[in-house]
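Just below is one structure, and these are the notes that go with it.
All protein chains of the complex are present and in place, except for one that has been dropped.
Moving on to subunit A:
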């Protein structure tokens, strides 16, 4: 078994699991006023401080949520609504063409349901955003933009964006900047305050924590209209009983990921570079996607000319190798990646792509297993694709 899909989800760390189980055994609602409640509240607040410290934020800026999708939706919709409420002329959103669907679809929803005008920042052939394009948007109608949202690092092709530069441009025009940093935390240095962003999404299960818990780091002076109404537990921006066990585990994971980031990145990038070199050797026609230098340490993304990614996935899966083609619709049908298309790839190249993502449990043996299975899989996938009638 070679698990090369850490960007989808990565195994929980032992200390995270232990912290989760220990807290989950304790009864107590963090909103209760008695001793059990106070104990749960203390666990949550200690965790908030740990997350804040690890991410360069103040504790009051950390809003715990049910994960990345919720954080992204809260940031995109919540900040948009708040800004438009404060100034009705601000009815525009600027985003990038390579966002995860949690941002992409939330932005499109604002366009459809809230009559928001949406501007999409283009990327170059490596998937990289350019601050000049943002500056041009802002120069043209900066007084009408409610929110800018752009990811810290791309989940598919691994390209790391110049977030500091982009946020600085946004700040010049006084427009709040949200970044989905789900793939970045623990992989590259992430410091909320130093980056200059107004809001930052992070989630647990991409960095060794549990699924279903994450945070939106929201600067103190940035307002957001809540998505969920109820007890107002989190700064009145997010309601719902606090998941003390999940939050404690999440904090342990964030702290460990950030603390070990440099050592992790060095080790995993070396393994990844070896994987890339050997894939290129085994399949010389392969196209390596994403930014060659500014990329996530564990990410390797390729197009295999003449193949369909989903056929390759099936064949590798049969050999015990787990990787990813990108997204699928709810029925399970593989879709051509919008990220590759935005980078200028045609439909065939987009459909021929596979992502291998390494993580904290990755070994050289797993890379060996991939290299052993890949040439035969590519050969077969090519024969299968040759049968396809042109679209």
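Here, a contact is a pair of C-beta atoms (placed from the backbone, for glycine too) under 8 Å apart; a residue touches a chain by one contact, two chains touch by 3 or more; residues count from 1.
Basically, contacts and distances are computed from a predicted model.
Missing chain, UniProt name from the options "Purine-binding chemotaxis protein CheW", "ATPase AAA", "tRNA-specific 2-thiouridylase MnmA" or "Cytochrome bc1 complex cytochrome c subunit": "tRNA-specific 2-thiouridylase MnmA". Within the complete assembly, A:315 is the residue of A:40, A:181, A:251 or A:315 that touches the hidden chain. Annotation: of A:39, A:58, A:130 or A:380, A:380 touches the absent chain (contact as defined above). Only one of A:1, A:293 or A:333 touches the absent chain when the whole complex is considered: A:333.
Remark: the residues of subunit A touching the chain excluded from display are 310-311, 314-315, 317-318, 328-334, 380-381, 383-384, 386-387, 389, 391.
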